[in-house]
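The complex appears here minus one protein chain, its other protein chains still in place.
By letter and in written order, the chains are A and B; residue numbering begins at 1 in each of them.
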Amino acid sequence: MEFWVIFVGAVFVNNIVLSQFLGICPFLGVSSKVSTSLGMAAAVLFVMTIATTVTYLLHQYILVPMGLEYLRTIAFILVIAALVQMVEIVLKKVSPSLYQALGVFLPLITTNCAVLGVAILALGMEDGNLIKAVFFAVSSSAGFALALIVFASIREYLELADLPEGMKGVPINLLVAGLLSLAFLGFANLV
Amino acid sequence: MTAQKKDSTLINMVLALFIITGAAGLSLGYVNELTRGPKAAAKLARKVQAVETVLPEFDNQPVSEVVRVMAGEPGDSTEIYPAYLQGEFVGAAVTGASEKGYNGLIRLLVGFHADGSMENIAVLEQKETPGLGTKMKGERFLRQFRGKDPSEFELKAVKDGGDVDALTGATITTRAFSEAVQQACEAYRGYKESLPTEN
Partner (left out) sequence: MSNASKYKSTFLRGIIRENPVFVMLLGMCPTLGVTSSAFNGLGMGVATLFVLLMSNTVVSLVKSQIPAKVRIPAFIVIIAAFVTVVEMILEAYIPLLYEQLGIFIPLIVVNCLILGRAEAFASKHSVASSAVDALGMGLGFTMALTVLGGTREILGSGSLFGFPFVGEEANMLILFILPPGAFIALAYLAAVFNKLTRKIA
């Protein structure tokens, strides 16, 4: 039951992109085609899950016991940056085909605020534990994937639309994102 | 402009990162020490201010005389800040909470007179919808509680057969708010019974 609440909360009610505004850069940047957005979503799922696991343990077993909570930001971003590098190297060796699919997205993820954001949010969960934190990360990246893929599908159609000069490009994309976000407001109070 | 860059040898890389991280860590430790006092003071000042806005006139230090009572949920305690004027008990500020807000937790601080009527209410924590639920902080909503005695004022929305006029478009917030006030009232009643009788 509790896991169901975390899942619905992270995917629909408090969608990480459309209501929490995390990961907006890749949301606007790599959403022109559905195929690339699928790759980005997979890369985020991968990194976010591992990063949250590592940062949660780091916070619980090193920073808190030593009274060094104030180093949280610096420690987390270093872990994420190192992790992205490591994932890149391991992936290249272990699964070249997966590396080819995700490779171009990995460097972008270091500065994807969704990864750091979820790692920090996972610390503040009620009666939190490692399993809940990891489940929260998986749910959040599912929410990210949902928003990104729906948005990319709409943008593919948008290219055919006849628009006034000033609205082309960024403004119309933001407007579509706004309408999507409005649709997600309908999920409020679901859990 | 063309400053000679250090070569990317292993020793150079490790050294550069080590020095930067070390310097960053040390200076943060220093700033952390510097701001520790002001941080605690700021937290206390907010508490004192909230207590002052909801209580009738007093001359003691309610924040340092706080009493904690365990409420239903484990780890969830109600705080009671007693107020005295010239040694006489004049009321108390009591926290109350409800999880049933539109977006979860609402925490309030309710100020009571010694006779049990409410002086004022302050919102400590909320995540309600801006522009709808957040109007619970507004004078228009709060003034209906002032001077009311909860034993004669049913703490439920009018829709549910109570006396609380709901916020437009925020019935759920109103219900949670009323529930939180109710919780504070019950805690206050329990606290008053535990006080030594006057005279």
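The criterion applied here is as follows: contacts are C-beta pairs under 8 Å (C-beta built on N, C-alpha and C of every residue); 3 or more make two chains touch, one makes a residue touch a chain.
Everything numeric in this text was worked out from a predicted model, so none of it was measured.
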Contact residue for the chain not shown (choose from B:Thr35, B:Ser151 or B:Ser194): B:Thr35
Chain B, residues in touch with the chain not shown (by the definition above): 1, 3-9, 12-13, 16-17, 20-21, 24, 27-28, 31-32, 35, 38-39, 41-43, 46, 129-132, 135, 138-140, 168
For chain A, residues in touch with the removed chain: 18-25, 28, 70-74, 77-78, 81-82, 110-113, 116-117, 120-121, 166-167, 170-175, 177-179, 181-182, 185
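Rule of thumb we're sticking to: only the chains that are shown with their structure count from here on.
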Centroid spacing, where centroids are CA-atom means, of chain A and chain B in whole angstrom: 32
Residue ranges of chain A touching chain B (in the complex, touch as defined): 70-71, 74, 78, 188-189
List of chain B residues in touch with chain A within their complex: 21, 24-25, 28-29, 32, 102-103, 129, 172
